[in-house]
Every structure is written in C-alpha cells, then in structure tokens.
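All protein chains but one are shown at their positions in the complex.
Note that the chains take the letters A, B and C in the order they are written out, and that residue 1 is the start of every chain.
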Amino acid sequence: MHNKTMRVHSDDVTRATKEALVRRGVTLEDIAEIVYAMQSPYNEGLTMQHCVSSVDRVLNKREVQHAVLVGIELDELAEKKMLSAPLQQIIESDEGLFGVDETIALGSVFTYGSIAVTTYGHLDKQKVGIINQLDTVPGDHVHTFLDDLVGSIAACAASRIAHRWRDLEEMGQTFAAVDPVSFGKKVKKLAEI
Amino acid sequence: MHNKTMRVHSDDVTRATKEALVRRGVTLEDIAEIVYAMQSPYNEGLTMQHCVSSVDRVLNKREVQHAVLVGIELDELAEKKMLSAPLQQIIESDEGLFGVDETIALGSVFTYGSIAVTTYGHLDKQKVGIINQLDTVPGDHVHTFLDDLVGSIAACAASRIAHRWRDLEEMGQTFAAVDPVSFGKKVKKLAEI
Amino acid sequence: MHNKTMRVHSDDVTRATKEALVRRGVTLEDIAEIVYAMQSPYNEGLTMQHCVSSVDRVLNKREVQHAVLVGIELDELAEKKMLSAPLQQIIESDEGLFGVDETIALGSVFTYGSIAVTTYGHLDKQKVGIINQLDTVPGDHVHTFLDDLVGSIAACAASRIAHRWRDLEEMGQTFAAVDPVSFGKKVKKLAEI
Partner (left out) sequence: MHNKTMRVHSDDVTRATKEALVRRGVTLEDIAEIVYAMQSPYNEGLTMQHCVSSVDRVLNKREVQHAVLVGIELDELAEKKMLSAPLQQIIESDEGLFGVDETIALGSVFTYGSIAVTTYGHLDKQKVGIINQLDTVPGDHVHTFLDDLVGSIAACAASRIAHRWRDLEEMGQTFAAVDPVSFGKKVKKLAEI
C-alpha cells in the first residue's frame, strides 16, 4: 500500500547514502581513485577532481542510492547477527554463489549501459584499491554487499566519463575543457532527466 | 572473507525458502494458479499439478532461493520497524520508485531467459491472483518485496513450461505425455545442470 | 580493431535512428500516444507534447539508437530474405522463444531503471496502440524486432516521466509547470550526463 504522507525527501536519501558509505569506511575519494586508475590512460586531461565529481553525480541517482542503502543495511545487520537463519550465515560467510549482492549492484550498473556492466565485472574480479581492502580487513566486519556496491559506483562513474569523452572527441576537446565542479553538479532544470 | 566451515547445506536453504513463503501467506498452489491461468490457454494437456511441479522446481534454484530469503527478511524487518531511517520508511511505504524489489526479483527471472522478463513485467502490472491479495491485505503488513518475488517465481515457472512445450511440439506431443511428478523432480544426477 | 578515423558523428546516428523508425511506419507521435495512455492517469498536467518530447529525448541516447538501428536492420534484411538459414526462418516467423529481440530491447530499457523493465514487459504482452498494429499488419512485413523496440522506447519515455513526476511532487508542482519543449531538449552543457 502506497502511503504518500510518509515519503522521504530525495535530499534526505542522498545524505543518508553518502553517510552510510563513510560510516562503512568508504570515501568518495576512495571510489574516485579506482575510476581515475581505470580512465586516465584513455581520457586526456582527466583529473582526480573530475572523478570525484563523477562519483558524486552517480550517488545522486535514485537507483544507486537505494542499492547502497539496502546493501549496507544487510551488511550491518549481519555484523550485529540480527538476520534470521540461514540468511545470517550465508551473508556472514560471503558465500560465493549467493548472488544477491551482485544482483543489487548490477541494478545500478545497468542504468549506465552495457559498457558499465563489463567494467563492473572486471572490478569485481580484480578487486582494485578500496575494494580489495574491504575484502581483507581484519575483524568481524561483514562487507558482502559493500565491495560490490563500491565496484558498481566506480563502474558507473567510469562509464559516465567514457560517454562524455566521446562527446568531447566530437567537439575536438579533452577533459582539460571540462570544469570539474560543473561535471558533478546536478543540473536543477526541469529540462534535465 | 569466505569461511567454508560455516556453509549452509543446500537442503536447509531449500527448506527455509519454502517455509518463508508459507509464513508470509503464500503457498506453492497460490503461485501455481497464476502459472496455470497464464499457460493453460496455450499448452494443451497442462494441469495444475504440472504448474505446482514447475513452481517447486523453480524454488530449488539457488538464485531464486537467495532472492526469496533476502526479500522476505527485509519485509519482515520493516514490519517490525527494525530497519534504519530512511530505508525503513522507503520500504514500509512501498515507494513506487524504490526499484530494489524489482531488481532482486529480476535477478532470478533472468535465469529463465528474456521471455521470463516480459512475463514478470506483465504480472507486476496486472497483479494477478495472490499478488493482488498481498497488495491489498489489511493491517500493517509489509509486502514490498513479496509481491515482486511471487511474480518472479510465477514468471520463471511459466517460462519453464513454455520452453518445455516447444520440445513437446517437436516430439509431436502435448503435456498429456508429461508425468507431473517427474516434471518437478530435481534430477539428482551429476550430468544435470 | 578500433579505427577512430571511421567514426560516425553522433548527429548522423540520431538522424538515422529517427529516419529508420519513420521508414518502418512508426512516428514519434505513435510512440508518444502509448506513453500518454500509460502516464496521464497518474501525472497531472501531462500533455501529448510532453510525451513527444520525452520520446524524442530517449531517442537521443546512444544505447537506444544502436538498439533501433540493429533491430530494424535485421527486420529489413529478413524481409528481403537476405539472412542465412536458419536465422532467416527464425526471424521471419517471429519464433516465440527467439528472445534476441527482447534482449536487444531490454538493453535500452535497463538504462531507465527497473521500473522501465516492468513497464516494457507489460507493453510487450498487452500490445498497446502501434505495437498491436505492427503485429497484425497485412503483407510480408517482418516486425520481429520493431514491436519490441517501440515497446522499449515507450517504456523508457514513461519511466523518465515517472521519475520527473517524483521531483515535481517534492517541489509541490505538476507537469503544468514543465515546458514541453525544454523537457525534450538535450542540454548541451558539459555538466550534463
């Protein structure tokens, strides 16, 4: 049953998404570093600031926000042993054939096209940067969903840069012509998607 | 960190999946009725028992089981107000643009091919049978994930029947030639997928 | 092997996409009518012009353009009997379990989120408006891919409107406040995705 009176404002969802990542030890810069490492060899003029902006923009997307909130909630509940059996055990042990972690991450990845999907798959196997750290952190942390979410956000931000690069090529320009601040800014016009 | 010693046996996962559905008020027969309504006009000789068997077989698939366990867990936690804000509010109110419920359901649907995807979309809009009842049940029930999961299981079971129908046509037969029991039985041979 | 010297300009791809649809008997208005029928009951102030603009905007997306060009090419080659066996026969007969038509259509649909996927599934079964006409047109026309492509474009445009509606609600407005022209205009700023 839809209950309009309970609707959460999108600004609150955006804030909660970013806070959840920081609470779990992942900064925008951590994700941006993965993006920079992947894209800088191919996209002239690209800076870390462009990558941070692109990650920030991805995190403004509803589909991505909801995936992050659900995944981190499940990780935290598993850490507190608050899930019921056998799900508690499956998530806690990061069972290789679980699949729901990848499925939730893929939901956001799809919105950036099929190129983002292959990038995500690559990151999932290579475990670059913070993704690897999450996977090997000592203690009783559960990061079953978080590593997939970080890979998904990085893949989306990288795909966004690759699409923009194509536009720049047609204009005879490089990322040197792109203001890093406006690259991440959500255009607040009605004309925009 | 993978921890093999904690692995749950697949039989326990299968049992937990079926119990979770029953606990939430959904029987195999409820789902089979949706399947029968969709497929019986096209597949000569199809009986309710074939449909129950097909639903049962779908529920033996890992990808489906994990989706069901995660979705129902989130519904139940939301019902008990145990999720953190703003996720609690988003799931409780079945926010139309949430999307993670559909994403999780689609994860299983994909494993039965693109025909299953369109069937799932159709069920999600039409809200046939038990899906509609879940959506309109009185009280403080949260069925944000459950209705999508039921639609997904029905779509998978229907797609499985449609694929089998094509095989029967090539053999010049109808479902009258198919033993309903063996149609649902998991072949326990190593040769099987 | 990538050959940058042969790259087609994106404006040429956009033009070719729209021309291909018209050549196959589908106007932007035909698709917009499906969108209007679906969304107008829920989105106050929505006009046909908003729907035409939304369809136009969807058709500016690379992922959608490539899907349209490939699908229509295959339909036309099948019509001219220029495909090799057995693909010629499979596409010509619109074999129900073919699936590649849905797969290609879904590729674009995914970029508008999981809500677009269920809308697409619904349209694929209900065969609203021009989709139904394509399916029943007399003569030797092959529309195996086209009907799925039209459903996919309509689902994307409808999903774009549903997402925008949510933004409008938060601002206390309806579509009456949205200029139909700017709603379809591609913002040519570097800040934009």
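Note that in this section contacts are C-beta pairs under 8 Å (C-beta built on N, C-alpha and C of every residue); 3 or more make two chains touch, one makes a residue touch a chain.
The structure displayed is predicted, hence computed values, not measured ones.
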item	value
Of A:V52, A:V117, A:L134 or A:C156, the one touching the omitted chain in the full complex	A:V117
Residue touching the undisplayed chain, where the options are B:P86, B:G107 or B:G121	B:G107
Residues of chain C (touch criterion as defined above) contacting the omitted chain	1-4, 6-8, 12-13, 16, 62-63, 66-67, 69-70, 73-74, 76-77, 82-87, 89-90, 92-100, 103-104, 106-107, 135-136
Sites on chain A contacted by the missing partner chain, in the whole complex	96-97, 99-100, 102-103, 106, 113-115, 117-122, 124-126, 162-163, 166
Chain B residues touching the omitted chain (full complex)	7, 9-10, 57, 62-63, 107, 110-114, 160, 163-164, 166-167, 169-170, 177-179, 182-183, 185, 187, 189-193
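Methods note: only the chains that are shown with their structure count from here on.
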item	value
Centroid distance [mean C-alpha coordinates] between chain C and chain B, Å	29
Sites on chain A at which at least two other chains make contact	7, 62-63, 107
